[in-house]
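One protein chain omitted, others in place.
Then we have chain A:
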């Protein structure tokens, strides 16, 4: 695994990897090391598409020197526990996605609910997770015209990612379904059901 550690100001490092899978593996290793006390104190560990940001470091240069010597195990293929998200595959873009995938709408629901997902990273809004797990051939473009308002609980696809809007907002993802599950509730512990590294399965309902 090739890592590039880019200094970000005086207290942060941006670690760049070859792809999203490597970024997820490094993120898992960082959490493991933090849990065992093997990581210097850090304020934020923020994974993204193919980077992991470490913010609030006392000595980023030292960590940058040590990183190349790290052994980073690949992600385990399957986890024991996953967050199960009940979904009705009834989104307004279901037909468009079926056309892009060259399958029926029913197949879209079957394919999507058979996949095992992982929250690669969060962003855009509190509790909005970018989920990986669909085979690359199912990647879809964003809508040409974003919707001014996407309802909370809408399940969408964009590029290689699946995501659920935690609250109503504008959005350009292709919407294929709906869930009643409350993904984001700041009064709950945990506030976000989709935190980076969490496994997710979508369970088809209402057939």
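Methods note: contacts are C-beta pairs under 8 Å (C-beta built on N, C-alpha and C of every residue); 3 or more make two chains touch, one makes a residue touch a chain; residues count from 1.
Definition applied: contacts and distances are computed from a predicted model.
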### Summary
Answering from "ABC transporter permease", "Putative tricarboxylic transport membrane protein", "Thiol reductant ABC exporter subunit CydD" or "Biotin-dependent carboxyltransferase family protein": the UniProt protein name of the missing subunit is "Biotin-dependent carboxyltransferase family protein"
#### Entry: Which of A:128, A:165 or A:202 contacts the chain that the document leaves out
A:128
### Query
Which one touches the absent chain: A:140, A:157, A:175 or A:192?
A:192
### Message
If I consider the whole complex, including the chain that's not displayed, which of A:46, A:75 or A:152 touches that chain?
### Response
A:46
### Query
Mind pulling the chain A residues that touch the left-out chain?
6-12, 14, 43-53, 55-56, 121-128, 186-187, 191-192, 195-196
